[in-house]
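One protein chain is absent from this view; the other protein chains keep their places.
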Amino acid sequence: MFEVRIHGRGGQGVVTGAEILSVAAFHDGRNAQAFPSFGSERMGAPVVAFCRICDKIIRSREPIAEPDCLIVQDATLFKVLDLFSGLRPQGYLIVNTNRSFADLHIAEAGLRLPLGHAITVPATEIAQRHIGRPLPNAALLGAFAALTRLVNFESVSRAISEAFSDRVATANIAAAQEAYTLVRLRETAAA
Amino acid sequence: MSEQVPAAQSPEVIQKLKFYQKGTFTVGNRLTGDDGRSVQASLNRSNALTCGHRACQGCGEALGARYALDAAMRATDGNLIAVNATGCLEVFTTPYPETSWQLPWLHSLFGNAAAVATGVAAAMRVKKHPEVRVVAQGGDGGTTDIGFQCLSGMFERNDDVLYICYDNEGYMNTGVQRSSATPPAARTATTPAIGPEPGNVFGTGKSVPRIAVAHRIPYVATATVADLHDLEHKVTHAMSIHGARYIQIDVPCPLGWGASSHDTIRLARLAVESGFYPIFEAEHGKVTAVRKIRRKVPVTEYLRPQRRFAHLFKGEVPDRRIARLQAMCDANIDEYGLIDGRDDGA
Amino acid sequence: MPKQIEGSRATAEAIALCRPEVICAYPITPQTHIVERLGELVKDGYLANCEFINVESEFAALSVAIGASAAGARAYTATASQGLLFMAEAVYNASGLGLPIVMTLGNRAIGAPINIWNDHSDAMSMRDAGWIQLFAETNQEAVDLHIQSFKLAEELSMPVMVCVDGFILTHAVERVDIPDQAAVDEFLPPYDPIQVLDPKDPISIGAMVGPEAFTEVRYLAHHKQMRALELIPINAGVFKDTFGRDSGGLLRGYRHEDAETLVVAMGSVCGTIKDTIDEMREAGIRIGLVVIVSYRPFPTAALRDMLAAAKDVVVVEKSFAVGLGGQLANDVDTALRNLPDGPNLHSAVAGLGGRPIWRRSLHRLFRQAVAEPWEGTHFLDLNEPVIQREIQRIGKTRRSGPTAESLLRQLGRRGELVAAGEETST
Partner (left out) sequence: MEHPFAITLDSGSSLTNHTGSWRNSRPEYVHRLPPCNNACPAGEDIQGWLADAESGDYEAAWRKLTVHNPLPAVMGRVCYHPCEGACNRKEIDDAVGINSVERFLGDAALAKGWSFPKPAAETGNRVLIVGAGPSGLSAAYHLRRFGHAVTIREAGPLAGGMMRFGIPKYRLPRDVLDCEIGRIVDMGVTIQCNSKVEDIAQDMKAGGFDAAFLAVGAHIARRAYIPAGEAARVLDAVQVLRSMEGENRPLLGRRVVVYGGGNTAIDVARTAKRLGAEEAVIVYRRTREKMPAHDFEIEEALEEGVMMKWLSTIKNVEAGSITVEKMALDAKGFPQPTGEFERLEADSVVLALGQDVDLALLQGVPGLVVEDGVVKVGPNMMTGAPGVFAGGDMVPSERTVTVAVGHGKKAARHIDAWLRGGKYEPAPKHELASYDKLNPWYYGDAPQIVRPMLELARRTSTFEEVVHGLDETNALYEARRCLSCGNCFECDNCYGVCPDNAVNKLGPSKGFEFNYDYCKGCGLCATECPCGAIQMLPEGF
């Protein structure tokens, strides 16, 4: 069982992100369960969404307290919430930012994780470039696929194409593709 | 003198003709021609509400309901379904094990007749029975108070329902309590004739017909058991239209008003002739016709025979509120233009 | 065909497959996605010959359904929480008139304090209204129960309420197998009413019934529910034959055969409980689960048979009758009544107003039930310190003000209230 927790703000497509991720896993022939932090949050308010991916049938309905991966769509949230709560020692961290962990004062949190498990992605910039709106979720999913290798990128792009209409879908896939490639290049560079 | 004996279609035709039956006064009204003739004069009227019901002697609502539904039955060739709100009409017509209705009839709740009727109309659409029409009916309580929200929703969606409100100005079924249709100064069980302001308060009033007009529905009308021909005309016209329609009928209640059982129609007549109960028609948000006052009477002629207003006539000097009630009537007369000349009945 | 799909959309598509003829929609969280999707399906013509009516209240929603059903149309609506309370009068009326309406209830707490999250208080408030009440464990079951419900409702001429946990199921995206139209049509024949408003054969429906016949009318309603106890398993069997899936029925057991401790629960929490049970089984504890699907009619006899052999029975439920305790626990108690040396009954209330139910909390609960059983009702993950402080505060000052707001003040933002649940679990 692999559990993902996505943090963001209302309107950034946090819930959609979790949903697309679950669909991607579904296409990979896995079982997946995506659900929001059920609330009546309005635009801008902090939002959490969850996604479980497993080869067995998923029965549990509890929220994800100990995620294997943390996706942070909005770095400003570090100031308001303890986003790292329950993050597993072997877990992953994907932060949408064009700054460094140090700049965000979360360097040591990143260091607690295995090397290369904590990355930053300028997902908003990428989204602006391809979609023309600050919707980082697709790019972050691309990054997730590249980082965790838990889902195939093809499945991610297929899930995105099912979630959006043609034009928007293409743009989002492009954003996801760029982030995916970016993460892969960094790895090869690091290696 | 244009009137001839109409071609022999119905047996009534060969009845004696009387000049003064022209116009809209007696039920027979035989000089207007066969089709224009009142449903109630017909040997083969449907009696949608038949004998054996348990209404009080001289019940205006029982009368109004038969008038209205028989007219609707004729207009729809019998393809009619009635939905009924809780109230006197429902209770006195269908106590187990007997019903007085001779058309398909459904009672659900006090406040939902309009919505239930909407459902029936929707069913008729999906079941491909466009010929079957729906009437919802209730008292003033079930219409102007507790059923008001459903009524307004039905109006706003313009559902194909004719809603008929039998207005006897109070909750008579539960023992004569005040409703939002109870007139000022009237005594009810919850507005007793005691204290400095005996009877019902002089509020701002609530004209559901005008609220209906504000919904701009295709057809709104007020009617009275004192003018059968007008009432039948309005019901017939309403059934010729699709969409939301509203007719409110003044139906005096001998019990609740404290009047003699034989005065039911007389009181309804005085309500019209005094300007107390304006009779008008509106289509798509505009008032299109009013029933003129034929022989104007002071409001006291209407109030005096009713014990619910008796306290107004106790004192030596006339109660000042009589003047306020008269002012209400005069305001109606001005607002609706209820007076110009006398009707010659021809 | 399997889909990765949101529960509400899956439910809506299943309802569409049942070819409802009149759908009444009024928005209330968390059932909105269901009627939104149905509206879409009607507008885009996928669901043909169906009247989709946007009403002005829940009271009207069920009232319109009542009219449509009495006039011979297959009628559907959905609501939740306050909405169910607002239509309460019509809820009783629909069953009293014997109208086979199907209604989805996106289970949600009842205010005040206003709360949009999941529990079963709303369903419990109408448990005596004469409707059949079925609880879905998963979105797959939600889909399947709706299809079975129309058949059941119309066979008995009695309304059915399908209870689906708000958000937890309605908003969860997971794998659901949506049946194909042909199979559904084979399983569910067109609506053939036992009585209908028809100008060609006029009848009066909804007469006033006095003392001379009212008891009999009520008895017959009860008799219908007793017939449902037989019909529900039969339909589940036919359903399996048609769709090859076990779904619905009155109740089902999980690892219960040799269990010394049996948990009884309804709805989505059963999934979490099953995981917990597996973990405890690995630790050698003989524990199992009984999932109640049909809460009304309540499968008293069948439940008794399943529980009779256990030492301990722990009832976990998402609602409780203030001043008494858990309703489900009471009903289970009824089932165990007069059982010679029957199991000990332990009542626990959990997940009120969306409070998460953690596996760890359940572990603790089940062990405690056996080791150190409590008196009365146990409130899972109750924040004791907060309660103590508030009770003291109320005791001190006359004008203590509203408790809910005071609690929030103590806990700071609501997000931390959720966190509080997490703390206790970690």
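Letters are used for the chains, namely A, B and C, taken in the order the chains are written, and counting of residues starts over at 1 for each.
Everything below uses one rule, namely that contacts are C-beta pairs under 8 Å (C-beta built on N, C-alpha and C of every residue); 3 or more make two chains touch, one makes a residue touch a chain.
Because the structure is a prediction, the values reported are computed rather than measured.
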Touching partners, among the displayed chains, of the absent chain: B, C
Residue, one of B:Q102, B:T190 or B:T300, that touches the chain absent here: B:Q102
Sole residue of C:A48, C:I114, C:I194 or C:I387 that reaches the chain not shown, by the stated touch rule: C:I194
Residue of C:S204, C:S247, C:T272 or C:S347 touching the missing chain in the full complex: C:S204
Contact set of chain C toward the excluded chain (per top definition): 96-98, 157, 194-195, 201-207, 209, 213-214, 216-217, 220
Interface with the undisplayed chain - residues on chain B: 1, 11-12, 14-23, 25-28, 38, 40-41, 43, 47, 49-55, 57-60, 62-63, 66, 93-94, 96-103, 228, 254, 260-266, 269, 342-346
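In the analysis below, only the chains that are shown with their structure count from here on.
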Two chains joined by the most C-beta pairs in contact, as defined above: B-C
Most distant chain from chain A by Cα centroid: B
Nearest-to-centre chain - CA centroid comparison: C
Gap in Å, rounded to a whole number, between the CA centres of chain B and chain A: 67
CA centroid of chain B to CA centroid of chain C, Å: 45
Multi-chain contact sites of chain B, meaning residues that touch two or more partners: none
Chain C: positions in contact with at least two other chains: none
Parts of chain B lying in touch with chain C, wherever the complex brings them together: 78-81, 83-84, 90-91, 93-97, 99, 101-109, 111-112, 115-127, 132, 149-150, 152-153, 156-157
Complex contacts: residues of chain C adjacent to chain A: 4, 6, 29-30, 116-118, 165-168, 171-175, 268-272, 274-275, 354, 356-359, 415, 418-419, 422, 425-426
Chain A residues touching chain C - in the complex, by the definition given at the top: 18-19, 22-23, 26-27, 31-40, 46, 58-63, 65, 81, 85-86
